[in-house]
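Heads up, one of the protein chains got dropped from this complex, but the rest are sitting where they should.
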Amino acid sequence: MPPETRPSGMVLSLMALAAVVCVVAFMTWGSRGNWSFVLPFRGTKLLALVLVAYAIAVSTVLFQTITNNRILTPAIMGFDWLYMLLQTLLVFGLGAATTSAIDPRWMFLIEVGTMTGFSLILYRFLFSGGVRDLHLLILIGVVFGTLFRSLSGFLQRLIDPNDFVVLQDRLFASFNTIDASLLLVSAVLVGLASLGALKIFHTLDVMALGRETAISLGVDHRRITMIVLILVTVLVSVSAALVGPVTFFGLLVANLAYILMPSAKHRYVLPAAVLLAIICLVGGQTVLERLFGFDTALSIIIEFAGGLFFILYLLKGASR
Amino acid sequence: MIEIRNITKSYDSTVVVDAVTLTLRRGGITSIIGPNGAGKSTLLSIIARLIPTDKGTVMVDGLDVARTAGEVLARRLSILRQDNHMTTRLTVRDLVAFGRYPYNKGRPTAQDQEHINKALAYLGLEDLGGRFLDELSGGQRQRAFVAMVLCQDTDYMLFDEPLNNLDIRHAVAMMKLLRDAARDFGKTVVVVLHDVNFASCYSDQIIVMRDGKLFLQGPPSEIIRPDTLQQTYGCPFEVHDLGGDRIAVYYA
Partner (left out) sequence: MKLFILALMVTLAAAIVSLFVGVSDVSLSALFSGEADEKMLMVFAVSRLPRTIALVLAGAGMAVAGTIMQMLARNRFAEPSTAGTVESASLGMLVVLLLAPDLPVMMKMLVASTFALAGTSLFLLILQRVPLRSPILVPLIGLMLGGVISACTTFFAYRFDLMQAMGAWTSGDFSTVLQGRYEVLWIAFVLTVASYVAADRFTVAGMGQDFATNLGLHYGRVLAFGLVVVSMVTASVVVTAGILPFIGLIVPNLVSIVMGDKLRHTLPWIALSGAALVLVCDIVGRTVNAPFEVPAGSVLGVIGSLFFLNMLLRRRLRAA
């Protein structure tokens, strides 16, 4: 065993322990022994939160590995909003009646498929010239996000208001109104994505060394990049469908993981990011819901902290 | 007359200008030379009140630059710094016209137009008057900035490395222009120069700075000497007399 694994392993175990504590607290705190109600109700919510935490953490770390930076994330690039836009477009194009008639799970799969296609095009378009100015790329991503958001806002205004009310719940998921009907299909998608990630897992550490190095070490950089991007898109779609867009969560947990883990290997960073995401989401939701009685405040707090972190990161990077 | 008394400026714990006291008489060209980081640009900016000093005073014709109203000073003293990056899209003529701003506050008179035309002509920019600055080459832009300062028509003109971005022809033309301004119109020109030989050939006075301190001050004949230059720059120099000018050689 190389020496670096021991502290990393220990940190991971501690994180796992904390995650378990959060999960237990979430399930039991304030349940008043009413288990037949509490277990299925909180259970589905817990499952959704864990899925979201997993999806965001893994997609962010993988995305940062292939783009070779620690500040650009799929969410900051506007991928979440792209998903919302596609959803709105489908409703707009097919009409509310058709959309409601289709099984939401099939609908979801169609959306994930379209989303993957779109994001591949977007990605090819943005990265084909080679990333020269990271800040410019981030800004383009942020503005794409604004464009997607304004476009879906605009289209939602064009949908007949009566139809819109029917669809509103589906369009606006949040931590508090998790769309439970999609839980199973989401879990399957996340599982499949993880299997895919497992197959290329050994190349990830090489990919993190950068394009040139990876190619000279014999990795098919282009192919791996495409695979990772597809995985990322699937994961982003899952999280966006379950809880809606969350801009900064991935950025926060991925960077926390980089800081806390002594080793930069994916073997450690990936699980660390997932565990941290679970701790933050489940723990945060528990504390906010049970202790303060706030429901949807979690995403707002994430946006606040994430935005601050982002500004500080930019300033630090610029002054170097 | 510019009187600099005991000027000191430091950033954090680094002293950039260290207790400099010197007097610049009216008229002629004064060059400031010295190695990188000697505090030349900082000193120039302090004289022009662009940077506040920590200690000491600068008096221009008896006016304390730290206390005199900006618009009063702007009619006596002008400065052009290096690296003039500008996001504002102005035509060359518009830029030069702003040299009259201290006099007309943006409402140019016929007399101002004359000044503007003269400044444009002086720098050979007549044909470029209508072009936007961001459409020009680095050298053309540098000349446009100099034209603005000329148009400001102040007794004292300060330039921080005005030869940056200029090819040899334009560099020589620029130095001649500054010399003419000094000789024909009685202007006082202070230039920070990198090129020792331009300083030698065109200056009436040379100021040498080293480590933030005033090291030497005198006419070229006293300054452009192997021993003083070697002490200033820390490398060997030869000085030759060529047609009445002292030329330093330091390539070997």
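Letters are used for the chains, namely A and B, taken in the order the chains are written, and counting of residues starts over at 1 for each.
Keep in mind that, in the parts below, a contact is a pair of C-beta atoms (placed from the backbone, for glycine too) under 8 Å apart; a residue touches a chain by one contact, two chains touch by 3 or more.
Here the structure is a predicted model, which is why all the values come from computation and not from measurement.
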Chains shown that the absent chain touches, full complex: A, B
Identified contact with the non-displayed chain, of A:44, A:98, A:150 or A:216: A:150
Which of B:17, B:48 or B:96 contacts the chain that the document leaves out: B:48
Per the touch definition above, residue among A:215, A:264 or A:301 touching the missing chain: A:301
Touching residues on chain B - with respect to the absent chain: 45, 48-50, 69-75, 78-81, 84-91, 94, 98-99, 101-102, 105-106, 132, 149, 152
Touching residues on chain A - with respect to the absent chain: 129-130, 132-133, 135-136, 138-140, 142-144, 146-147, 149-151, 153-154, 157-158, 161, 247, 294, 296-297, 300-301, 303-304, 307-308, 310-311, 314-315, 318-319
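Here is the rule we use: only the chains that are shown with their structure count from here on.
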Distance between chain centroids, defined by C-alpha means - chain A, chain B (Å): 57
